[in-house]
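Note that this complex is displayed minus one protein chain, with the remaining chains in position.
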Amino acid sequence: MAIVNGQPHVPEFTDYQYYLPGGYQCPGCGGLMATKMALQVIFEESPNAIVFGGSCGSGRSKVRPTALGVRAGGAVALSAAAAIRGIQRPVIVIGGEGQTFDMGLDDLSGAFMSGHPFMILVMDNQSYASSGGHRTGTTELFARTKMHLNGVRTPKKHPAVMMAYSGARFVATASLFYYKDYIRKLKLALTHMPSLLQIYTPCIPSHESDPKDSANMSRLAVQTGLFPLFEYLDGTFTRSTIPHRHVREYLKVVGNLQHLSDEEVEHLEQHAQEVNGMVDDLVATSATTKHPTEAM
Amino acid sequence: MAITRALTGNQAAAHAARLCKVQMVGFFPIGPSDEVAEEIARFIQKGQMKATIMDLQNERSVMNAMVMGSESGVRTMFATNSEGLYFAAEPIKAAAVHRVPVIVPVANRALEPPLIVTPDYQDTVGLRDSFWLQVYCENPQDVLDTTIQIFRIAEDPTIRLPAFVCFDGWEVSHSSFTVSLPDQADVDAFVPPYEREPEDDILRLDYREMYHGQRTLAELGTDDYMEQRHHLLSAHARALDAIEAVNREYAALTGRNWGGVIDTEGIDDADVVIVTMGAMTSTARLAVAALRRAGRRVGLVKMRAFRPFPADRLRELLARVPVVVVIERDISGAIYQELRSALYGSIPCPRVLGRVAGIGGRDVTPEDIIHLAEEGFTAAAGGAAEEHRWHFGLRGARVVRGGR
Partner (left out) sequence: MSTEHVSEQLSDLKRAVGYKEITVVSIAGQGGALATEILSAALSKEGKFSSVNMRTTGERRMSPVINCMKVADQPMLPNSANYDTAEMLVMEGKLFGNQHDWIIQAIQSIRRGVLMVAAPEWPHEVPFPYDFEGTVATVDATAIAEEALPMRPAPSGLTALGLYAAATGAVGLDSICGAIQERFPGKLGEMNANGARMAYERTRVQTGLSFQAGKAKLRMDHFELGKVSGKPKFQRPPLAGASEGNPFLAWRPRLPVTDEANCTCKFCITPTFCPEAVIFWRNGHYVVDYEFCKGCGICAEVCVHQTIQMVDSTQVHP
């Protein structure tokens, strides 16, 4: 028992009221973990928020858009309708990265162009998890999938950076293991709309990993630099963590990255360093130049 | 005091939106329908209308925004056509099941390839299984009146279905016509405000409460999917009655009667009845008048509602007619098929000849209609006539300027 100053210590954040267990998610689902934390933060900060959408792990809400890949557009429709009816409720939509950054990239772009405030929380499990674990734009280089049995040949894209230059006011990447950072970014996203928060949520079946390694994957992806954590707010990029491990640490806990040759491992390590170089460059340049996000 | 103006079909649709106080207008560039939103933008700028324009990245996004907007209790409208409709196919198929009264004026345009800027109805006829209501208009006055009526019908709490209001691209959408605009006060009385029950209003749900208890056996699927879909049929049956009733009420208000689900002329003693839809009907009216003057007993049926398909009404009206000639502007030959299906087994039963005409904007002249009616008369007299064929008419008829 933990005693602090003579009293039993009740830690923060142990009561997840908004997400009851026993659902269809696989054991160890990263998306589920991320959603339970997000809902707690969102409903505590804004009890009257409208939260809809969902992805494989985050459940299916009663309110759903009509097609795949139109989550963000649906959110701006709600935001616009709320403005028309004089109802003040922040609109938050949850989506998977496959339908948001691949299938729905056009919709995402249009949503940020529209000018209506909303927040999109993207559960990035690096696959079309619900449909069999197929690759998406954020699937790691060399990962083996059913349609890329020799490993994916192209490196992942960086939609967070893309959306920072496409009309978002706040954009950030997050990871389950760094949950305090995630919570802080959730709060920023809620107060600086339109915003996008992309969180890496490991998917056990898609990554072919052991369920117990979900937390390890979310830690090592960041610490090896394969999933850099940063944020962008009103023109300024800031780094959240600094990578300090070789990528092979991450590969150990990811089932569909076990087959890499030594050459591929080194290539991936170099790639991780390049990606982090890109983040460092963004941080450096934004310190001096103001990105024109404010409307003139 | 009703105002009379020269309006194109697109402008008429825009005025209907203005008079019905549409609150959320979707937009994506595509000819010929996007002019509707352009006209609305001008109304907004002049302070004659208050609406939010939703211009998202493509028709799929916009159509989804319309459905979600409608679920949020705002009146929505989005004019599009052809490729735009097919891009929006996913939200379109969901909209009827979501039971939202989204109104989509369609200035029908032939489907690519090749790049084509002339009308036919394949774009909306191709979506006939979407469970949307589909009505077809003859001219800009019809567009105005029918659109106003459709808001009332679609938003009826016992119906709640999305609707396509169709009219020929360019030939009606861009063509001026003398249109009488009803008073705002009359329209306000005719089309009540759009409201949703609290449990169906996604802007008023308590999401915090929803997430408290509700998750996720939803993944196990539902065993009453079939029953849920069946509800759409009852909604369609009620829509048929509503289309009739609302037309009568509007006719009493304005003096203009577009016929309910079907408009007819001279079918009581006809040997041959021509069935048309859309602007071709105006051409057919002239042809029918000429034939009558020449002593031919010919009648006309205008399909105003294509969905729901007014099978019973057509059977009632046409069972005793010796020959029916269907002339339609879609490559599916859908009216021919569905009419024959409706008439199957009725005693007596007419001979039905099917003619596909005007595809890709191929011109359909009064002479064409007369020619096809004569084929009907040949059949009525016991002569030979093809059951179904495409009537190609005169190619390039609209291109000739001077020369031979």
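Letters A and B name the chains as they come in the text, with residue numbers starting at 1 for each one.
Keep this in mind: a residue touches a chain if its C-beta (ideal position, glycine included) is under 8 Å from a C-beta of that chain, and two chains touch if they have at least 3 such contacts.
Here the structure is a predicted model, which means the values were calculated and not measured.
When the omitted chain is restored, the residue from A:Lys62, A:Lys146, A:Lys212 or A:Lys252 that touches it is A:Lys212. For chain A, the residues touching the absent chain in the complete assembly are 1-4, 8-11, 13-17, 19-30, 32-33, 36-37, 56, 129-131, 176, 179, 205, 208, 210-216, 255.
In this text, only the chains that are shown with their structure count from here on.
On the chain B side of its complex with chain A, the touching residues are 23-24, 52, 54-58, 60-69, 71-74, 90-91, 94-95, 98, 202-205, 207-208, 210-220.
In the complex of the two chains, the chain A residues touching chain B come out as 17-20, 23-25, 39, 43, 47-52, 59-63, 65-70, 73-74, 76-78, 80-85, 87, 89, 106-107, 109-111, 113-114.
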